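Next up is a structure, given as structure tokens.
Note that one protein chain of the assembly has been removed; the remaining protein chains are unaltered in position.
So, chain A:
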Amino acid sequence: MLIGIDLGTTNSAAAIWQEGAARLIPAGADGALLTPSAVSCDAAGATWVGTPARDRRAAHPADTATSFKRAMGTNTLFHLAGREFRAEDLSALVLRALVEDIAAETGTRPTEAVITVPAYFNDRQRKATRQAGELAGLTVRRLINEPTAAALAFGLQDKGDREPFLVFDLGGGTFDVSIVEMFEGIVEVRASAGDNRLGGDDFDRALIALTAPHLDPEGRLAGLPETRREALLARAAERCRKALSSAAKADFTVTLDGETQLSVTVGQDEFEAACAPLLDRLRDPIVRALRDSDIAAHDLSEIVLVGGATRMPAVRKAITRLFGRFPNAAVHPDHAVALGAAIQAGLAARDAALDEVRITDVCPYTLGVEVAEPSPNGGLQKGLFSPIIERNTPVPVSRVQSYSTLSDGQKQIEFGIYQGEAREVARNIRLGEIRIPVPARPAGEVDVDVRFSYDSSGLLEVDLHIPLDDSRHNLVILDEEDREGPESLAARREALAALKFHPREDAANMALLARAERCYEDHIGPVRQNLGRAITRFTGILDTQEPRLIAEARDRLSAQLDAIEGSSPL
């Protein structure tokens, strides 16, 4: 079975293509459709993923990881309860949880997946995502850009023709803009641009910075361990930001211990002013995408919002101002990407219901090699970028460019391979390099044809050909990230498999316990004392191992928590 997965910064979701429609798969026992992208461990090796992990962050901040998508493709290590994880490992755990959910829902264990990535994810980040899928035991059939997936979900609502529309995808950690057109069943991405360092998390940070001078006059937060302080502030910010989406004012509240709560009231206007620098950063990718597709903003037929952070009134206001009209909120901002991924899965599986649908995407950034050029004042200017595939070229694409040697008797050429838009390679992202031997000849007499092939998943292949001696080289990118062989991949998969997960029915109890602990951390006074007693009672009943008693106690505690939190679980 081929599934679609939205592997998000804050939340992830899985969907399947079934009977001619995309459908989201509920996560875990409580029927929620989103799985928080969070992983938590304890010293005994027990591992929580999703809602319980996010809830555990309150009580165990140092052993819980969130927003790790931002570290994809880097060497950042997360230390959870004495174990080391890379972002791919943590993502793999989230993917595995989603796979379990699908297996439980459909009775079949999926083996292949379409996974979404931000359009502006670079080659390294894409490779890391693919690796996460493999670590979770999935064959990644294709990576699809998130705004493209959302455009599929939006465009296929009625399958009618659409003049170019803009998908505005502001997620927890990344921002993407795509301009998409639909005609005759073809969903055509005209251009994409983005900022892979801008998302809802940044707005949370702005909120924390805004409240910092007033929140804690006595400096009590400073005495806490850093991870705990950060976890407390992040949670307070997330809550406050969500509340500000529907109210003019909201409290930014941090619960320190049983007696103390720090609280500041934040107004919508203040928050908006604090976000101004972030809102300014929305403009540049939009302008770039419009310029590249040669479409004027007023010619766009719709502005489609995707991503949880587009719920913020400040963001919606900025969009309305930029485009002079109200955005379209017709698709569910948290579900569209996963649904689009499932549609792509249906396409990849050549499902008959999608026979008349095709999607074409673009490569959102420029790819090229490092060159030297004679400079006007007689020297040699090195470190320049020579584009081979220009950004927003339709993919798949294969392009060739010729280069020649620059010194007499040169025996080797080194090609640095880069991605980016700067004239100097130093400002671009280095993807790898290839060195090839060349026949020794006078300068300029040896030509090398460099072919870049970029596939639909956004992965790059480089082939070199020297016509002079007809030698060919296929690039094995000498990249630190890629040095690992298959053995070490297998070893890491095993290490992840060795982590202990709670059996499914047990998982519901653990999730509830984590939620109760989070609730305990959030409250003070009698409510907290009651909760403390309830938790002790519940753990006592768990020890009896009596399924009937446990089920009853679970319902009781769950109802109690609902009452305290004043809302349903999600």
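Going forward, contacts are C-beta pairs under 8 Å (C-beta built on N, C-alpha and C of every residue); 3 or more make two chains touch, one makes a residue touch a chain; residues count from 1.
As a convention for this text, contacts and distances are computed from a predicted model.
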* To do: From the list "Glycine cleavage system H protein", "J domain-containing protein", "Homoserine O-acetyltransferase" or "ATP-binding cassette domain-containing protein", give the UniProt name belonging to the chain omitted from this structure.
  => "J domain-containing protein"
* From the listed residues A:A422, A:L468, A:L489 or A:V527, report the one that touches the chain absent from this view. => A:A422
* Structure fact -> Missing-chain contact among A:A62, A:A243 or A:L322 belongs to A:L322
* Looking at A:P26, A:G137, A:P313 or A:G383, which residue reaches the missing chain? -> A:G383
* Residue of A:T227, A:T360 or A:N530 touching the missing chain in the full complex -> A:T360
* Kindly state which of the options A:D284, A:D351, A:E445 or A:E565 is in contact with the chain not pictured. => A:D284
* Pick from A:I186, A:L221 or A:I429: which residue touches the chain that isn't shown? -> A:I186
* Structure fact -> Where chain A meets the left-out chain, the residues are 183-186, 280, 283-284, 286-287, 290, 296-298, 321-324, 356, 358, 360, 366, 369-387, 390, 393-394, 396-407, 409-416, 421-424, 426-427, 435, 440, 444, 448-449, 453, 455-456
